[in-house]
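Missing here is one protein chain; the remaining ones are kept as they sit in the complex.
Labels A and B are assigned to the chains in the order they are written; within every chain, residues are numbered from 1.
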Amino acid sequence: MTSVTILDWGLGLAQGMLVLAMALAAWRMLRGPRAQDRILGLDTFYLNGMLAIVVHGMRTGSGLYFEAALIIGMIGFTATVALAKFLMQGEVIQ
Amino acid sequence: MNGAELPIWAACLVVLLTVTGAGFALVGALGLIRLKTFYERVHAPSLGATLGMALILCGSMLLLSLIEDRLVLRDALIGLFFTVTTPVTLLLLARTAAHRDRFDGNPEAPPEI
Partner (left out) sequence: MSRVLPHPLLSLALALTWLLLNAPPTPGNVLLAVVVGLTVPAVMRALEPRPVRLRAPSAIARLLGVFVYDMVRSNIDVAQVILNPRSGERRTGFITVPLELREPAGLTVLAVILTATPGTLWVQYDSDTGCLLLHVLDFTEDSDWEARIKDRYERPLLAIFERTPA
């Protein structure tokens, strides 16, 4: 039992849990019932996807995935805000 | 995978932090399925966005600091960014839902203030 095996299995387990969380969020996104539930599902989906990328960066041991995670976070935030505003007023830019 | 020179305790600590964080994120997503009304469900994702994210980022910072043999605090920026943005998204969503529910005359709608 070396530290490489522990890290590989443990981080793999964490990644699996995050993917399962993404699947649950996707289920809520597809299922609805109302539009705000779908947006909430999208919000959870990208959040867990971002965390999965961070864990993948840990598995490969490189810091290169940091930018990807940050950009997913930014784009997801913009998307959620735009969709929520659209539901509120029927327009994104006013 | 280049964690060969890592001591066992460090690997265990990193795995413990990351798996606990992923567990909180998973429970949050599970809450999205199990809770009954929309206003209950909005509480669920913030589980992954606060403690789940904090634990995973701590694990990541610890691992990268040990591998690169210097203090890597870059991931704290992700934490800072999400701490600032999550309230905005959830607040906007909750307000949108309240607005729509009041407009539709839904019995779940929050009271006027």
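By definition in this document, a contact is a pair of C-beta atoms (placed from the backbone, for glycine too) under 8 Å apart; a residue touches a chain by one contact, two chains touch by 3 or more.
All values reported here derive from a predicted model rather than from experimental measurement.
K.L.:
Using the touch definition from the header, name the shown chains in contact with the chain that isn't displayed.
P.N.:
Looking at the entire complex, the absent chain's contacts are B.
K.L.:
Can you list where subunit B touches the absent chain?
P.N.:
Residues of subunit B in touch with the missing chain: 24, 27-28, 30-31, 34-37, 39-40, 42-44, 46-47, 49-51, 70, 72-74, 76-77, 83-84, 86-87, 90-91, 94-95, 98, 110-111, 113.
The definition used in the following text is that only the chains that are shown with their structure count from here on.
K.L.:
Report the inter-centroid distance (CA atoms only) between subunit A and subunit B in whole Å.
P.N.:
Inter-chain centre distance comes to 9 Å.
K.L.:
Can you list the subunit A residues touching subunit B in their complex?
P.N.:
Residue list for subunit A touching subunit B: 1-4, 6-11, 13-15, 17-18, 20-22, 24-25, 27-28, 34, 36-37, 39-41, 43-44, 47-48, 50-51, 54-55, 57-61, 63, 66, 69-70, 73-74, 77, 80-81, 84-85, 87-88.
K.L.:
Touching subunit A in the complex: which residues of subunit B?
P.N.:
The touching residues are 1-4, 6-8, 10-12, 14-16, 18-19, 21-23, 25-26, 28-30, 32-33, 38, 41-42, 44-45, 48-49, 52-53, 56-57, 59-60, 63-64, 67-68, 72, 74-75, 77-78, 81-82, 85, 88-90, 92-93, 95-97, 99-100.
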